[in-house]
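Omission of a single protein chain aside, the complex is shown with its protein chains in their original locations.
Residue numbering begins at 1 within each chain, and the chains themselves are lettered A and B in the order written.
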Amino acid sequence: MMLSLNFILFPFLGCILIVLINVYFGIHVIKREIIFIDIALASIAALGSAVGMVLFNVGHEEVAHGDHAFWPYLFSLGFISIASLAFTLLRHKTISIPLEAIIGIAYAVATTLTVIILDKGAGGDVHVHDMLVGTILWISGPQLARLAIVVAITGIFHIVFRKKFMNLTESFHNHEPDIKRYKLWDFLFYFSFGLVVVEAVKIAGILTVFAFLILPASLSVLLTGNWTGKLIVGWLAGIAASFAGLLFSLKLDVPSAPVIISLLGLVLILGYILYKSINKNKPLKEQP
Amino acid sequence: MRKQIISVLLALITISAMAAQKNQIRIVCSFSDYASIASEIAKGNAVVEMISKGESDPHFIPPKPSYAMMLNKADIWITTGMDLEQWSATLLDKARNRNIMDGAIGFVAVSDGVEILDKPEKADRSEGDVHLMGNPHINTSPLNWKIIARNITVGLIKVDPQNAAFYEQNRDDFIDRVDRALFGDELVNMFGGETLSGLLHNHTLFTFLDREYQGRKLVDLLGGWLKEALPLRGNRVIAYHKNWAYFADIFGLEIAGFIEPKPGIPPSAKHVQYMVNLIKEQDIKVMLVANYFEKKSPRMIEDRTGIKAVYLPLFVNNELGINNNFELMDYWISQIKQNI
Partner (left out) sequence: MGTLAFLAPPIISCIILAGMLSYFGNHILTRGIIFIDIAVAQIAALGTMIGILLGFAENSVNAQLVSYAFTIIILGIFSLMKVRKQVLPQEAIIGIFYCVALGMALLLAEKIQGGSNYITKTITGNVLWVTWKSVFNCLLVFVPVIIINLLMGKRIKEISHGALTGNSLRRTRMYDLVFYITFGIIIVKSVPVMGIFLVFMLLIGPASISRIFVSSWKGRIMWGWLIGSAGSILGIYISYSMNISNGPAIVSLIGIAAYFFAFARLFNNRAGKTSVSNNQISAK
C-alpha cells in the first residue's frame, strides 16, 4: 500500500492542480457554450510547436520528452495568442456563426495543418498520440513544479480579476456587453486558458484535461446556481475522482484517464438523478 | 534427532529456493520478438516480460502503471535502440532505475551492429522520413535475429557473469538453429552458417550457389526458408508501410512502393494516382499490411486496384498461436506464397 501511495503522489498532486484551475474555467466555458475550446487550443498549440520545430530544426525527441524546447514553446504561445485574438474579434453581431463553430474550424485546421507541416518537414504522427493519452502517471518533480507555477500565475490572475471575468461570461451571449474594454478581457481569458492548456496537456494529455474541464463543472451546474457553490462542488468531485481513479488504475493496471472519467461519469449520473428529483417538486411551470 | 534433520533440510530447501529466486534475472523487453529471443538465451535464469504485445501498433502504448513498476525492478531493458520506441523515454524516467538507463549495464540496444537500411541521405528533415536513423523494423530478417541474440547475450553476461558460458552456449544454439532454418541443413554442414550469412548479406549468395558440386548445382541443396521463399524472389509487391524492408532484402522481394510511408499521414492525390498506375502497369498482386493497421483503407485499395492485401502480424503473437520468431517466419512465407 505504501508503495502505491508513493507511486501516485506526484500524479495526484498534478491532478489536483489541473482540477483546481479547470473546474473554474469549466464553469466559464459551459456558460459561454464553447465546450471544445481546450481541445482546439491544444491543437493550435501543437501546430505552433510543429512550426517551431520545423523552422528551427528542433529534434522530435526533445519535444516529445515532456520538456519544452524553447522555440516550439514560444511558437505555441504565439499561435495561441493569434487564436485568442481571432476568437475575441469574431464574436460580433455581424458574424452569425456561433463561436463554438469558429473554434471547431480552428481545431480542424490546426490539426490538419500540423499533419501537412510534419509531413513536409519533420517526424511523423507519434506526437499526436502522445497528446491524447498523456503520461500523468509518469509525471516528474520538475514537471509538477512547472505546472504548479503556471496554475498559480493564472489562478492568481483570475482571483484578482474574477469579477471582471464573471461579468464577461454572464453577458457573453449579449454581443456588445456593457463592460469597458471587454475585448481585452476576452482575449486575456482565452490566452490565460491557453497557457494552462499547453502545460496541462503536455503532462496529462488532452483527454484528461478535457474531462477535468467538463465533467466536474457539469455536475456543479446541475446542482447549484452560485459561483462559489459550483467551484466547491466541482473541486470536491474532481479531487475525489482523481484520488480514487489513480488508486483503481493502479489496482486494475489500466491507464488512469478512463478510470477517472468513469468515476466522474458515475457521479454525474447520480447528480443528474438528484437534479431531476429536486426539480420534480417544483411547480409544473418551472419544471425543465 | 529426526526432527533436527528435518528442520535443517527445510531450512536448506528454503534457502536454496530463495537463492534460486534471487538469481532469476528480470528482463523487460519493448517487443515480443525480443522477449522470445531473450527467453531462448536466458532460459530458466530469467523472467522475461514485454511491454508492447504482439498485436499492438508499436507506436501506441497505453500508459499502464505496471509498466513503470516492471521497469523499476528490471535488471535488463531490451529495446531496439533506434527511435522506434519513443514512448519509452518518459517511462524510463518514471521507473527511476539507474541500471537500465542508456549506457548502464542493463541497457541493451539490439540494433547495435545491424546494418540499417533506408538511412536518409540528407542530414536535415526535408526527406520527411519518420525515422531519422533509418528503418527500425529490424526484426523481420533472420540475419538480424542473430545480431539481436548476440547483443542480448552481451547484456546478460554483463549482469550475470557467472553464467556466461551458459548464455554463450544458448546463443550459439540459437544462431545455429536460425542458420539451419534459413539455409537448410546441407548447406550449413558444408559451409557453415557464418559464411552463408555473409554471402546472403552481400547479395552474392545466389551467384555462389550457381556453382556446381558433385554434379549438381549448389542451389539444389538449399533448404529452409530460403528454399520455401524461392518463388518469391524477384516479385514485386506493395507495402502499406515501411515495415518489411529487411524481410524483402533477404528474400528477394522488391517493394515497388508504399501506400502510407508516414503513419497517420494519408497520401496525396498525386501519390495515390501514382500507386494505382504502378499496381496496374506492373501487375502487382500483393500488398503487405501489418495487422495492426485498420482494415478499411486496405480494403478500399483492393477494390480500387484489384490487389490482394495480405495481413501479417509484425511481431510474435501468442494469441494468434505464433509463439516464437521461427513460427512467425513460417507464417509470413506461407501467407505470401499463397497469394502471390
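Worth a mention:
The rule is simple: a contact is a pair of C-beta atoms (placed from the backbone, for glycine too) under 8 Å apart; a residue touches a chain by one contact, two chains touch by 3 or more.
Keep in mind that this is a model prediction, so the values were computed, not measured.
Only one residue from B:69, B:116 or B:272 touches the chain missing from this view: B:272. Contact with the undisplayed chain is limited, among A:78, A:121, A:155 or A:265, to A:265. Looking at chain A, the residues touching the absent chain are 30, 33, 35-36, 86, 89-90, 92, 94-98, 100-106, 108-109, 111-113, 115-116, 119-120, 125, 128-129, 132-133, 207, 210-211, 214-215, 218, 221-222, 254-255, 257-258, 261-262, 265, 268, 275, 286-288. One chain of the complex is left out; on chain B, the residues touching it are 53, 55-57, 60, 62, 264-273, 276-277, 280, 291-297, 299-301, 303-304.
Everything that follows uses one rule, which is that only the chains that are shown with their structure count from here on.
Of all the residues in chain B, the ones that touch chain A in their complex are 59-60, 62-66, 68-69, 83, 86-87, 89-91, 93-94, 124-126, 128, 130, 132, 262-265. Listing the residues of chain A that touch chain B in their complex gives 7, 54, 57, 60-61, 64-66, 115, 118-126, 128-130, 133-135, 137-140, 249-250, 253-256.
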